[in-house]
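Yeah, one chain of the complex is gone here, protein chain that is, but the others are all in their spots.
Now for chain A:
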Amino acid sequence: MPNLKDLKNRIESVKSTRKITKAMQMVAAAKLRRAQDAAEMSRPYTERFNAVMAGLAAAAGDSEGAPKLLSGTGADQTHLLVVMTAERGLCGGFNGNIAKLARAHAAELKAAGKTVKVITVGKKGRDAIKRDLADSFVGHVDLTEVKNVGYDTAQDIARDVLNRFDAGEFDVATIFYAKFQNVVTQIPTAQQVIPFEVPEGTEVEDGALYDYEPSEEAILADLLPRGVATAIFSALLENGASEQGARMSAMDNATRNAGEMIDKLTIEYNRSRQAVITNELIEIISGAEAL
């Protein structure tokens, strides 16, 4: 039988754990609201942007001399995976799921004889895929110091990716992040950003014949790099909301588990206390009888 004092200490420690997880859950809930607002705010921009891009891309897609960001380099040998995860853990399967998807994707590419390069954003994901893909790492973006993920952050990442593309370091770039569905569901997603793919579900506006200034090609050439930044930006925002959502539900579970554990330990504690009392009584009674 565990001794009473140990049990009591144990209960106290679980209680303080519960307090911490409860606090983390509440903090995550508040941050989630902010992250969702940010994602909401960016939607008008990304939607309009993608619609216009899709229209332009559809028009220019087949023509010769289309920008490389749209038509690709003509090869498909080297793949760049941009794996975006959180800087912090304790958020359930969030980091693990993204890493798993990226690993599976990389394994598939390697099996097909392609070269894989990896840029990681967020150190948790880096740690998670280090074992399998450490020799493919070409870069890392640290967001620990970044308090509010803004468009500038996305632009910096995009610039790095584009520079590598211009230098011919890779042919295809794919970003990995978790799409926010709701607090319990985040869908790990792989999205190809280079060459540009018309996102599914984007309506291509027919009949709207535009005048282009300067020219259609010039606009497309100007917008394509911005498209990469936009895609990365919305992925970062989705990730932000997903991370907080995942943390919130993970901490909610932890709080509940701690509660159950406290109940169980308390029952055990009461039982053993009762057993001690009964024992003492038996001793007293048998002592009295022996007299």
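Keep in mind that, in the parts below, contacts are C-beta pairs under 8 Å (C-beta built on N, C-alpha and C of every residue); 3 or more make two chains touch, one makes a residue touch a chain; residues count from 1.
Operating definition for what follows: contacts and distances are computed from a predicted model.
Novice: Just by its UniProt name, which of "Branched-chain amino acid ABC transporter permease", "nitrile hydratase", "ATP-binding cassette domain-containing protein" or "ATP synthase epsilon chain" is the chain not shown in this complex?
Specialist: Its UniProt record gives the name "ATP synthase epsilon chain".
Novice: Of A:F94, A:F196 or A:F233, which residue touches the hidden chain?
Specialist: A:F233
Novice: With the full complex in mind, choose from A:R48, A:R256 or A:R271 the residue touching the hidden chain.
Specialist: A:R48
Novice: Would you indicate which residue among A:V116, A:I194 or A:L223 is in contact with the undisplayed chain?
Specialist: A:L223
Novice: Against the chain that's been left off, what residues of chain A make contact? List them.
Specialist: Against the left-out chain, chain A lists 38, 41-42, 44-46, 48-49, 52, 56, 150-151, 154-155, 163, 166, 208-214, 218-219, 222-223, 226, 229-230, 233.
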